[in-house]
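For this view, one protein chain was removed and the others were kept in their places.
Take a look at chain A:
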Amino acid sequence: MYYLGIDVGSVSTDIVVIDENFNVVESVYLRTKGRPIKAVQEGFKIIKDKVKSADIAGVGTTGSGRHIAAFLVGADVVKNEITSHAVAALSLDKDVRTIIEIGGQDSKIITLENGMITDFAMNTVCAAGTGSFLDRQAERLEIPIEEFGDYALKSKNPVRIAGRCAVFAESDMIHKQQLGFAVEDIIRGLCEALVRNYLNNVAKGKDIKSKIFFQGGVAANKGMKRAFEEALGCEVFVPKHYNMMGAIGAAILSAEKRSKWTNFKGFEIADVNYETASFECNGCSNLCEVAVIKCEDKVIGYFGDRCGRHSGKVAV
């Protein structure tokens, strides 16, 4: 028996298959590229040759695209990212007390005690210091994002970069660049600025106790890990599947639900042709933007209306 977990995030879509002991059997990490449906389908195409649909006993979805994904694949559990990340971390280590999670658009801190979430916080409306900002800077400097962390580790003299806001950080970086500072010093400075921003902003007033887990896509960045360790004065653990923790948590939650049957529609949906469109509903003054998902010219689902006038019409 296997369980499927899908995390549709702003930047990446992660799909994992775990066994009954919560070991990762298969995993796929894809860029969402603003097309969550396509990303899930791509992922399924890769997995379907390795795992049989019939072996899947439960499906959980998470991430900001969890509702659309749940609808698409037929999920048994739809869970927010905070709970999913905490569940995944606790399945690896019961002693974890703090989870630092930095994804594409969100950064979070979760504090735990006796296996329970005691507090959490997320970045507010500002996405400074998250993965998409690092992505952008990597692109601007023409450094592959995978190597970003290695550059930071090479630096001996980090340059101070303003970390309060992504726009400030970027202009500060450019000014320092124009003065001739080395790229690696700037990158390390940027990592330190982002950590500073995280600790002062997201983690403000939170009790950061070890053991600390660092997860989410940004945890791949060794420069960020080191900057956290330096700032906190203790070791920060990056779990093996750091970028899949949300998906793993969702899969575990579906396993823990122990339902007799699953809603899973099968990996075959990878080959179905879905189309999306949108319109502005004129039903009331809210003028909701409604997204429509079509399959071979037949509408199969609506998203985004506040009142349920459309989304309630189609059985999800």
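Brief remarks follow.
Assume a contact is a pair of C-beta atoms (placed from the backbone, for glycine too) under 8 Å apart; a residue touches a chain by one contact, two chains touch by 3 or more; residues count from 1.
Operating definition for what follows: contacts and distances are computed from a predicted model.
Among the names given as "Activator of (R)-2-hydroxyglutaryl-CoA dehydratase", "Multiple resistance and pH regulation protein F", "Polar amino acid ABC transporter permease" or "Deferrochelatase", UniProt records the absent chain under the name "Activator of (R)-2-hydroxyglutaryl-CoA dehydratase". Among A:Leu30, A:Ile46, A:Leu92 or A:Ile117, the one in contact with the hidden chain is A:Ile117. Summarising the interface, chain A meets the missing chain with residues 64-65, 67, 79-83, 86-87, 90, 105-106, 115-122, 124-125, 205, 252-253, 256, 284-289, 306.
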